[in-house]
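See below for the structure under consideration.
The complex appears here without one of its protein chains, the remainder shown in place.
Chain nomenclature is as follows: A and B, assigned in order of appearance, with residue numbering initiated at 1 for each chain independently.
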Amino acid sequence: MSALLTLRNLSVTIGGNEIVHGIDLDVARGETLALVGESGSGKSMTAMALMGISPPGAVVRADEMSFDSGKAPAALRGDRLSMVFQEPMTALNPVFTIADQLMTVYRQHRQSGASEARDRALHLLDRVGLPDPAAQMRKFPHQLSGGQRQRVLIAMALMCGPDLLIADEPTTALDVTTQVKLLDLLGDLQAELGLGMLFITHDLGVVERVSHRVAVMQQGHIVETGETKQVLRAPAHAYTRKLIDSLPRPRTPAARNSGKTVLQARGVGRTYTSSSWGKTQSFQALKEVSLDLDEGEILGVVGESGCGKSTLARILIGLDRPDTGSVEIAGEAATSLPQRSLAKLVQPVFQDPFGSLNPRWTIGSILELPLKLHTDLDAPARRARVADLLRSVDLPVSSAEVTPRALSGGQRQRVAIARALAVEPRVIVCDEPTSALDVSVQAQILALLRDLRRDRGLSLIFISHDLAVIENLCDRVMVMYKGEVVEEGAADRIFANPRHPHTQALKDAILRVEPLQQDGLATGEK
Amino acid sequence: MSDPVTHIKAPRKSSVLSHGGFVIGGSVLLLLLLIAIFAPLLAPYDPFVQSLGERMKPPFWHEGMSPGHWLGTDQLGRDYLSRLIYGTQISLVIGFGAVLISGFIGISLGVAAGYFGGWVDTCINAVITTRLSLPVVLVALAIVAVVGGSLTVVLLVIGLLLWDQFAVVARTATQQLRNAEYVSAARAMGTTHMHVMVREILPNIRASLIVVATVEMANAVLIEAALSFLGLGVQAPLPSWGLMLSEGKNFMFFNPWIITLPGLCLFALALSINLLGDGLRDIQGDKR
Partner (left out) sequence: MARLILRRSALALFVVFAISIICFLLSHVAVDPAAGVAGDSATDEDLAAIRMQYGFDQPLIVQYGDYLAGVLRGDLGNSYLSGEPVSQLIAERIPATALLACLSIGFALALAVPLGVLAALRPNSLLDRLALTLAVVGQAVPNFWAGLLLILLFGVNLGWLPISGSATLAHFVLPAITLGSFAMPALMRLIRAGMIEVLEADYIRTARAMGLSNRKILFRYALRNAILPVISLTAVQFGFMLGGSIIVESVFAIQGVGYLAWQSMSRSDMPVIQAIVLFISMIYILLTLFADLLNAVLDPRIREHG
């Protein structure tokens, strides 16, 4: 197989900081090379540098950057090599139609007439699996879903028949079931068109599924390269080993407790209506949802976007009131309590570590607020409690003096957990608390939650779209789909023997990587 | 077993003083502020005392200047330098006063509208749109024509009319933050709406509002000058720079300095305020 893309000693510097330190990469015709790393590893910068679209002020140096023996890749972008990005919601121009954007690309490189471009666009929209391509052509981006937009972007990348496709986290922002469909589509296209692919991702499961070879990147260096199966079964570098070990693995759930129920929801329903000028639209976010949570138990709630899990979370926390049904926490009717009292029973931990702490407050004052509101402690006593809380989430006591800007994502989530613990609630509701974190940091936070449950007898409701995390952390699991609970059961059972088709679909969308044994080798490989 | 976390990033020292516009603007404004405060000590003459024998004397760079009157005298023989010095008081009182009044009104309305949404937002938005549709200078002139001009009237009128940008910016910024997770966390904790608006949201929109404050302060100064120029603002014999321009324009063809100097003072004040505001905006942008 001839080399399609060759990079030698590529380095990228921005504002005096070297982001990419002299890396080497090869992609052959018809093969997929995965470039995997955590946030800040420089993988996106590498792709943008070789395409010639680095941010202004970036300095790119390389001994060799050649495409198809000798040509500069940057000059051929959009034509012989093209790129698909991560955020489908913003990657298309909102004021132009799909047709316009697709055809413009083709006519830029091919100097063709409008009808030829239109035919090509229609053909590709069909090829990427969009129903009724002619109708899609006339639409604007905001009229399409995330998955549909990503398909359009893939079509756009293929308009000029490239030899190399660079995909930068193309499925990270999508639901797992959509992700699996898009990965299959990319695989089919590669086989049919003989495409070479450079697939950038942080997800080892994706790497296992789509790539022939993989390069592992850490802080601007490539630490390991090789055949995917080889690297993932018998990693040579410690960092690769750490990445594989950090992946959440299924665990045996804790034995079901005395059966003392701490939270009980019955028939909870919530419908959103919006009316303007006589036209009313209503959307039923939750339809009669019931759940039980025992003391000391971790209940997982899993589902895709639009299934109602966030609405359920908001209702349990008290930020929203249900239209029907009831919620009881520790025997009290939660839906009729004033927020001040409800807060002592249930507290949230949110998803976005960069948004859940007020950037203008110090960590100390953030943690003191619940104490001020709900306890009679005086200032010195409060500060002592703040120090205790920080210790219990493994943060140095000096963190109380700084603002959130000084902390990393994982550290901020620890503060969020400490804040939830401050009032000593009976239940903590976690809404995707690790989804925005690197996999190694995620592993630490999950371990922290497990420790806190063991030491304090916490009861947790853990909402996530990531099934591997749910299998790792939760005792029982509830699967939601379109506002209803479709299946419920013990964590180890529910994915081994799914009963509902949606659970089956979620299970099929899990991308597995074999865990490593004690000697650093994957199980099942001798 | 989770790893203990020991490393925290040190906060970056701010580079406030390295921003040229901010420094220049801030220094000039500070200078003018000091001149206003210490006017009685700095001004060589009483600005109201007329000296009919010394009328229309030119400043020191023309021949025929009168000793002691460094910047000449006006058509009634009053010392120009002293009148310019006392003029800073008027402009700065209007500037700060109007911003305080309009800021309070505008920020309260804007935050309430952005936070509560719904019919509160609709009502306040209607009020804001009404105010935006009024031609400010005309309405101010009309009110002064009815009520009579004075420093207090001008201050109140400008303060009660210039709150629109505060309200618009506060409303938009609050709408963006309304769904921030730290706001949800505070509400989940059981805090009051007032706490959320004042302690959680307001500190985070402070940056844009300070920029609006500088823009409106410059506007207030220039509007007062315009009103006084048209004879419907601060009344004679007060040394408002705008009024001095109006009085001087009848003589400007042969004594150009008489309109150059007060205009330069207005320009300097407005420029320094704008530079300060731009500098603040840039610095805050860097910190993000």
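Definition applied: a residue touches a chain if its C-beta (ideal position, glycine included) is under 8 Å from a C-beta of that chain, and two chains touch if they have at least 3 such contacts.
Quick caveat, the model's predicted, so the values are computed rather than measured.
A.B. asks: The chain left out here touches which displayed chains?
C.D. replies: Answer for the hidden chain's contacts among shown chains: A, B.
A.B. asks: Quick one: say which of A:9, A:93, A:497 or A:517 touches the chain that got left out.
C.D. replies: Candidates A:9, A:93, A:497 or A:517; residue touching the omitted chain: A:93.
A.B. asks: If the hidden chain were put back, which of A:33, A:99 or A:156 would touch it?
C.D. replies: For the chain that is not drawn, the touching residue is A:156.
A.B. asks: Pick from B:177, B:225 or B:238: which residue touches the chain that isn't shown?
C.D. replies: B:225
A.B. asks: Considering the whole complex, not just the chains shown, which residues of subunit B touch the missing one?
C.D. replies: These residues of subunit B touch the chain that is not shown: 21, 125-126, 129-130, 132-139, 141-143, 145-147, 218, 222, 225-226, 229-232, 242, 245, 249, 252-253, 256, 259-260, 262-263, 266-267, 270-271, 273-275, 278.
A.B. asks: Kindly note down the residues of subunit A that lie in touch with the hidden chain.
C.D. replies: Those residues of subunit A that touch the unshown chain are 51, 53, 76-79, 82-83, 85, 87, 90-96, 104-105, 108-109, 140, 142-143, 153, 156-157, 159, 276-277, 279.
What we mean here is this: only the chains that are shown with their structure count from here on.
A.B. asks: Centre to centre, by mean C-alpha position, how many angstrom separate subunit A and subunit B?
C.D. replies: 47
A.B. asks: Touching residues of subunit B toward subunit A in the complex: what are they?
C.D. replies: So the residues of subunit B in touch with subunit A come to 1-6, 8-11, 180-182, 184-191, 200, 203-204.
A.B. asks: Under the touch definition given earlier, write down the residues of subunit A that touch subunit B in their complex.
C.D. replies: Checking each residue of subunit A against subunit B gives 317-319, 338-343, 347-348, 350-352, 355-361, 369-370, 373-374, 394-396, 398-399, 402-403, 405-408, 410-411, 414, 416, 419, 423, 444-445, 447-448, 451.
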